[in-house]
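First the structure, then my questions, so here it is.
Every protein chain of the complex appears in place save one, which is left out.
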Amino acid sequence: MSEQEWLRTAIGASTPDTITIRGRDLANDLMGKVSFTELAFLLAAGRIPSTGEARLFDAVLVALADHGLTPTVLAARLTYTGAPEAIQGAIAAGLLGGGTVFLGVVEDTARFLHSILERLGEAPSEDGLQAAAEEAVREARAAGRRIPGLGHPIHKVEDPRTPRLYTLAAETGLLGPHLGLLRHVAEAHRARSAKALPINGAGVAGAALADLGFPPPLLRGFALLARTAGLVGHLAEEMADPIGLRLYQEVDRRAVYTAEPPGIDRD
Amino acid sequence: MSEQEWLRTAIGASTPDTITIRGRDLANDLMGKVSFTELAFLLAAGRIPSTGEARLFDAVLVALADHGLTPTVLAARLTYTGAPEAIQGAIAAGLLGGGTVFLGVVEDTARFLHSILERLGEAPSEDGLQAAAEEAVREARAAGRRIPGLGHPIHKVEDPRTPRLYTLAAETGLLGPHLGLLRHVAEAHRARSAKALPINGAGVAGAALADLGFPPPLLRGFALLARTAGLVGHLAEEMADPIGLRLYQEVDRRAVYTAEPPGIDRD
Amino acid sequence: MSEQEWLRTAIGASTPDTITIRGRDLANDLMGKVSFTELAFLLAAGRIPSTGEARLFDAVLVALADHGLTPTVLAARLTYTGAPEAIQGAIAAGLLGGGTVFLGVVEDTARFLHSILERLGEAPSEDGLQAAAEEAVREARAAGRRIPGLGHPIHKVEDPRTPRLYTLAAETGLLGPHLGLLRHVAEAHRARSAKALPINGAGVAGAALADLGFPPPLLRGFALLARTAGLVGHLAEEMADPIGLRLYQEVDRRAVYTAEPPGIDRD
Partner (left out) sequence: MSEQEWLRTAIGASTPDTITIRGRDLANDLMGKVSFTELAFLLAAGRIPSTGEARLFDAVLVALADHGLTPTVLAARLTYTGAPEAIQGAIAAGLLGGGTVFLGVVEDTARFLHSILERLGEAPSEDGLQAAAEEAVREARAAGRRIPGLGHPIHKVEDPRTPRLYTLAAETGLLGPHLGLLRHVAEAHRARSAKALPINGAGVAGAALADLGFPPPLLRGFALLARTAGLVGHLAEEMADPIGLRLYQEVDRRAVYTAEPPGIDRD
């Protein structure tokens, strides 16, 4: 394989006079002309989004940026306590908790919906979506599997981000098959369960990103991008009002040490 | 100190029905109404930016998002090779190289300008800026210190981001004392040096962020936010066209092993 | 739940006069009396290992510490290039590639063997292990699944770590059911395949750690501990002889930029 074949990129390049991103001149065609949201879309998709796509993508990023003093935010603020000179470490620590339990839902929901839609073929009808949703819920319940995107520990009746994102998707003409199917999945689940579970914000975000055309394995990346803005906000606050050190001191004061005295260890 | 005094945040909170960010209702007042850029500004500054501020802030984030296959991008793509199931690790690895050598320039330039401006008092005149710039350059040269924000290994004559950001700052009425002083610093340096050094993109970004009112220790955080968008783009490409593994294979094939045979090690 | 019930740890604690780890006095009972390897065992298992266990555990950590210029090592060295003042970031970046593709094999092999052994009950006979191995290989092949712990891209005939670790396990009397079963699995695979695959170093390490009594989900942690020593070695070299920057410069020089000129983007 020649070099040309293996060491190539279409993302960015520079010469002494220019910087190019996805084939566009950064200074003249992007700075001052596209928003950061549009640039993030361009970087990942290779094209600049339509006005409607940018509006929906913005709403998804806004929806996922912060959810208060979460475990990942606490990890970032505690890391800042030990290494305030290396803010990149605190942000990285805050992102590293973005795994299957929290941000993974964005991706898992999209994967779940995507796998159902693949079987339906292009442009499925509402009836087709409804039947597929009922079948998928039946299967998941029979196998004892949770359905990704449903339920939230705090927002037990309704996640406020969900109806808002459906409204915005409808307004921009981007309420596609993933969002449509997810609504049927929630309804099918409700019809079969004692306890109705709302569509959560991460789930609806995943469906919207999939309808915007992004592949499921990439979606967690956008959730992490959104969270980075939240982490910068929390670190701005931490610089002025340090929770990290005080939280540690409180833990240190209250923690109970339970180690038992050792018996004979050695052979 | 009571709990109320120490475990407090003004960033985000949620109830069963609502999510609040910086005192605003996320679903009703932010989603669909502010851009992600405006939200990032709100999260860090506690207020929504003016239209001009958002435009300049957008341009700064766009300017810093990507610069091709940099060491940090390569680190992210190589990390993805080993842990494709945990994209948060690849993004974190890509951010961790954002230290003093690369992204630190954003912060260092702002600190340098800030320390000069503190001595000048409020609303310094152009003449005052010029005199202070000359004095600071003289001091730095006498002490053999590099002046942060000047010079770039690739953009040796002009960094294309610099004039563009000055134009946008002027258009939005936000060409403040940090940006103004930086221009005088570059001129003062040119007058005293055999080799003119251009203002680099990281430096002008740092000055613009400082003029937007952000404290220097936070600025690297915005550079990292911008880079996260670039990293998501590179990882989207890596999923389809894996440079990481091929780069490793090339290194493995070409690396020369130079260890000498051991003598007698042990006592 | 009272505080005492939830905020508790048996790992470490300190008073003004003492530091305690797993119930032992650090200064008087551990420093100078146990090796770092024994301490790592104590920290994870809650007891000090026997001499034989320490010897086998040492050999596992030694086996996994380094494998040359791997993708994770390159990520660490490239991260150091950008942030030499924050060596913790370079080490973290080097660990973050320790996912399913590379170090995950340690854990996956142990999980695979563990799930077979659970069905066999305590103290399985050699014949029982052999039959179970044949059954497991048959199932895996029928389902088209790879068997974890077999095969290596470089060590195609034999991984030199494997026979050595089996010898050490036998010498220390610690060749337990996981190691025993893994050997039968490799034989059963060889009997059914055109191409014999050797037991790889990560796989044998995982089996040995499981025989030492550690739970599979923790095993990747020991592989990461071992790799940390390798990363410190590579960073010691990087400080004197920087590969990171030169590798980037080579990539920058050779990379081909493939972005196509944009068509009309906007609506």
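Per-chain numbering from 1; labels A, B and C assigned in written order.
Following the convention adopted for this analysis, a contact is a pair of C-beta atoms (placed from the backbone, for glycine too) under 8 Å apart; a residue touches a chain by one contact, two chains touch by 3 or more.
Just so it is clear, the structure is predicted and the values come from calculations on it, not from any experiment.
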Among B:Arg22, B:Arg111 or B:His184, residue touching the chain not depicted:
B:Arg22
Missing-chain contact among C:Arg111, C:Arg161 or C:His189 belongs to C:Arg161
Provide the residue numbers of subunit A that touch the chain removed from this figure.
68-72, 74-76, 78-86, 89-90, 92-93, 96-103, 244-245, 247-248, 251-252, 255, 257
Against the chain that's been left off, what residues of subunit C make contact? List them.
6-19, 21-22, 25-28, 30-32, 34-37, 39-40, 42-45, 55, 58-59, 61-63, 65-69, 84, 86-89, 91-93, 95-99, 103, 154-158, 160-161, 163-165, 167-168, 171, 201, 215, 217-218, 220-222, 224-226, 228-237, 239, 241, 243, 246-247, 250
Against the hidden chain, subunit B presents residues 3-4, 7-11, 13, 20, 22-24, 47-48, 50-52, 83, 85-86, 88-89, 92, 96, 251, 254-262, 265-267
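The rule is simple: only the chains that are shown with their structure count from here on.
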Per-chain C-alpha mean nearest global C-alpha mean belongs to chain A
Subunit C against subunit A, contact positions shared by both copies (same if over half, else different):
same
Centroid distance [mean C-alpha coordinates] between subunit C and subunit B, Å:
36
Which residue numbers or ranges of subunit C touch two or more of the other chains?
83, 85-86, 89, 92, 96, 251, 255, 257
